[in-house]
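For this view, one protein chain was removed and the others were kept in their places.
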Amino acid sequence: MITEITTTHWIVLAAVLFGIGLLGVLARRNALVILLSVELMLNAANLVFVALGHHLGDVQGQVIAMVVMAIAAAEATVGLAVIVLVSRTCRTLNPDELTELKG
Amino acid sequence: MIPEFILFWATAAVCVVGALGVVFAPNVVHAVLSLLVVLFGIAVGFFALGSPMLAAMQIIIYAGAVVVMFLFVVMLLDITEVLPSLGGARGVLAVLSVLGAVALTFAIVAAVTSGGLPAQADAPGGDAATVGWGLYTDHVILLLLAAILLTAAADGVVGLTQRRESR
Amino acid sequence: MNILAALIPVFPLLGFAFIILNGKRLGERAPIVAVGASLISAVIALFAYTRVLATHTPLSWSFEWIAWGEGAIRMGVHIDGVGAVMLFMVTVVGTLIEIYAIGYMKGDYYYSRFFAYMSLFMAGMLGMVVADNMLLLFVSWEIMGLCSYFLIGFYTAKPSANAAGIKAFLTTRLGDVGLMMGIFLLWWTAGTINFEELGLVVPQLQMLGMDHLTLALTIAAVLIFVGTIGKSAQFPLHVWLPDAMEGPTPVSALIHAATMVAAGVFLVARTFMVFVNFPDALELVAVVGGFTALFAALIALTQTDIKRVLAYSTLSQLGYMVMALGLGAYAAGIFHLITHAFFKALLFMGAGAVIHGYHHVQDIRRMGGLRHSMPRTHISFLVATLAIAGCPLFSGFWSKDEILLAAFHGNRILWGVGTFTAFLTAFYMFRLYLLTFTGRQRDTAIRPHESPRVMTTPLLILAVFAFGIGFPGSPLMHFWVQGAIHPSYLPHTEHAVNLGIMGISTAAALLGFVLAVLMYGPSPKILPERVAAGFGKLYQLSLHKFYIDEIYQSVIIAPTVGLARLLFGFDQGAIDGSVNGTGRGVRLISGAARWLTAGNLQWYAITFLAGAVGLALIALRALAG
Partner (left out) sequence: MGYDLRPDLTWPEIAMLMLVVAVMFADMILRPERRGLLFGLSAAGLVAIGLGMVLSPHGVGTAFHGAHMADGFSWLVKIFMTCVLLTVILVTWPFLDRLRSVVGTHLILVLASGLGMMALASSNSLIVMFIALELATIPLMILTALGRGDSQAHEAGLKFLIFGAVASAFTIFGIALVWGYSGGLMNLTDLRGVVAAGGAGLPMTIGVVMLFAGLAFKTAIAPFHVWVPDVYQGAPTPITAFLAGGSKAAGFTALLRVAVALFAPGEGEAIIDWPLALAILAGLTAVLGNMAAIWQTDLKRLLAHASVGHAGFLLMGMAVIGTAGGLLGLSALAYYLVFYAAAVALVFFCMGLVSRAGGGDLLSDFEGLGRRSPAIAAAMLVGVLSMGGIPPLAGFTGKILILAATVKGELIWLTFIAGFAMVLSIVYMLMILRALYLLPPREGAVTGARLGRWEGAALIILSLLLIVFGAVPGPVLDPIREAMQAMAGLSPTEIMVAATGG
């Protein structure tokens, strides 16, 4: 089990990375770091695609991983833009006024 | 095979340490740099899994562009102070966070280790030609959709910031 | 002709649409549209019911509303004997009340809107009567409920009217849930919701004698009856009806006396096939009806608001009808429904005329001697009082007698309750009549006047009906009505006259009359105050309506409000807190704050994760098993 490295090993590694990323989303107190953690989760998914693609002998896995990278980049760009925006609004506005969004 | 064995465990160790760094690093810059470590680790993994093309892209696009973008924003917003890491999540929230993340990881790990891997086949070439051929023929729909998504997102991000300038 | 029958509810609906869309332009002419639409419906209905009653063959017409695969829901109309009789009542009473309202509502700011609502209500009520399936019935039922809400809260400036409207809507809505579930349970069990088909299918299912089928059908019956309890204001959901008197009086007369509240009784009659062979369901119906009859009559004894006395009297009379149905006396219940509609509408309209002519005072302790100033109102009110009290030959006498006779053969305790209630009814109605119309005017500051012709003419027409409408169902005409409305799935019943029972109920009514004269007549022999003191606690109970509202307040409303507060607290704490949490998160990014408290965006993420983990763990069972 230890010496023989199977596809399952890689997938378990991916699952662990996904879990750590999830923990980051849940526990971190900073939108920027949360976004980083999401990148971690997406990368874990990519690892699964590549590992299973390797296992199945299917190039599709790599193609999809590439597209997922593009999506992740788009998400990161938009996320960062919104973060910049929010942070700016916050500087220009009194942060206490943010509570006007009430349930 | 000993090399593969070492390759996997080394990669795994680097990735997990880096990932933990993202989650627990008190400093945002350190978190971003930790992600960089993970990305490199995964790139190595891609290489080990017969996808040199992806490994290269991982480093060029992710490490080279996305992470730099993150760092740029950190600089722009001047987030310099040290942030509480998991200690910031207190009491029930912290416990639930850990429990939830561990439970889901456990579920996935338990499921994939329960056997049932599909039949194995010979690994294809992971060079740029193969991947590119797949991307531009069979899976061209993915490319089209991703392209329009990136274009629209770019326009949108410009709109988001442009709006502020016009006020 | 058959398809024409489907148009009966359509004309008031068109009237509603027309008035709503042209309200401002129509102004004072709105009632012309409303009354016109009702009249057209009445004329078509006249053809329909004369044909149905003459030929004993129902009119029906339907079309496929929704179709899927091999199944379908058909929508259509079906006018049988009971439908025809109801149509007669609704169109006649409805049209007369609309005419009356022309005078009563004059000068109201929302004059045209009032008639729009009334038209919509008529459409709903007529739709319910002619519906050939439970779904269309339910739709019409809901339309009525909505109109009721609008009309009770019609005087928008009055907060109490608002509250009453909401109370009525929510309370009846509770019953509607029951009804809806009953409909679906029935659909599930019997496979159809068409009344004709139900009449065939349910007895067959019953004959199979399978326990779970019997149970399901009994539960369906009880659920449907819950709808009746809500709409017909039976105990314990009766609380909304007295409050509903906040609405304009024509509304009280049409909706909360003659038609909508009677719809609950009609519902039981329509779905009687589900009740008839299930003794448990029937017994529940009978007991609830009997109890409400007595209970409401006791409350009516001490009320001083002219409309509230009538409201409780309505409750009591509806209890009578429900009790009759529960005793299996289908025809008697419907017969009483019809007679009651006429005399109760008349009573309310009379009360409205009194209020109108007495400067909107509703307290009967301040009235008196109005027979001189309002002769036409007086005479019609007297006729109605005699009818409801059960004076021989008047309509109420015949129908009430039928019910008591059925009770005598079915359940002696309920017969006792019914007879005692008849005595109470006579007493409180004459108390009302005597305090209002006889003696001397107690509040001399007010100058009463008779209402205009447009109001009193409908009163007089209704008075004729209130007197004579009982004859077609009386032994004098060989129980013609009862024969006409008898459904095919019920075994034929012999109608007999029992002079003994008739005598006892007449005596009870007479006793009530005498006692009322002694206490409230021109020269009282017994002072009401002394009676009140004598009965002490009982009097207090009656005066405070048995504290039902207070009990609801403490048992239902207070905990509900508490729960609401709790939920609101959750919303404020968790959801709102999380918004603030984001606010703080934002501050974190901009370096303004460091700490976050619990209750933020991450809570959302945990909720999200909990769902995924839950499902994943369910899947992991496969490993254990």
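We just call them A, B and C in the order they show up, numbering each chain from 1.
Simple rule for what comes next: a contact is a pair of C-beta atoms (placed from the backbone, for glycine too) under 8 Å apart; a residue touches a chain by one contact, two chains touch by 3 or more.
Every value quoted in this text rests on a predicted model; they were computed, and no experiment measured them.
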item: Shown chains touched by the chain that is not drawn here; value: A, B, C
item: Contact residue for the chain not shown (choose from B:Val74, B:Val131 or B:Ala146); value: B:Ala146
item: Of A:Ile5, A:Ile20 or A:Ala44, the residue in touch with the unshown chain; value: A:Ala44
item: Identified contact with the non-displayed chain, of C:Phe11, C:Phe169, C:Phe195 or C:Tyr358; value: C:Phe169
item: Missing-partner contacts on chain A, residue numbers; value: 11, 14, 18, 21-22, 25, 31, 34-35, 38, 41-42, 44-45, 48-49, 51-53, 55-56, 58, 60-61, 64, 67-68, 71, 74-75, 78-79, 81-83, 85-86, 89-90, 93, 97-98, 100-103
item: Missing-partner contacts on chain B, residue numbers; value: 107-108, 111-112, 114, 116-119, 133, 137-142, 144-146, 148-149, 151-153, 155-160, 162-164, 166-167
item: Absent-chain interface as seen on chain C, which is shown; value: 20, 64-71, 73, 135, 138-139, 142-143, 146, 149-150, 153, 156-157, 162, 165-166, 169-170, 173-174, 176-177, 180-181, 184-185, 187-188, 564, 567-568, 571, 575, 578-579, 582-583, 586, 601, 603-605, 607-608, 610-612, 615-616, 618-623
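In the analysis below, only the chains that are shown with their structure count from here on.
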item: Selected pair, greater C-beta contact count between A-C and A-B; value: A-B
item: Centre distance in Å when chain B and chain C are each reduced to the mean of their C-alpha atoms; value: 66
item: Inter-centroid spacing, chain B versus chain A (mean Cα positions, whole Å); value: 6
item: Separation of mean Cα positions, chain C and chain A [Å, integer]; value: 61
item: Sequence positions of chain C contacting 2 or more other chains; value: 588-590, 596, 602, 606, 609
item: Multi-chain contact residues (two or more partners), chain A; value: 22, 26-27, 29-30, 32, 83, 87
item: Touching residues (chain side chain A, partner chain B) in the complex; value: 2-13, 15-24, 26-30, 32-33, 35-37, 39-40, 43, 46-47, 50-51, 53-60, 62-67, 69-74, 76-78, 80-85, 87-88
item: Complex contacts: residues of chain B adjacent to chain A; value: 1-2, 4-5, 7-8, 11-12, 15-16, 19-20, 22-23, 28, 31-32, 35, 38-39, 42, 45-46, 49-51, 53-54, 57-58, 61-62, 65-66, 69-70, 73-74, 76-77, 79, 83-86, 88-89, 93-94, 96-98, 100-102, 104-105, 108-109, 112-113, 117-124, 126, 130-131, 134-135, 138-139, 142-143, 146, 149-150, 153-154, 156-157, 160-161, 164
item: Footprint of chain C on chain A - complex, ascending; value: 22, 25-27, 29-32, 83, 86-87, 89-91, 95, 98-99, 101-103
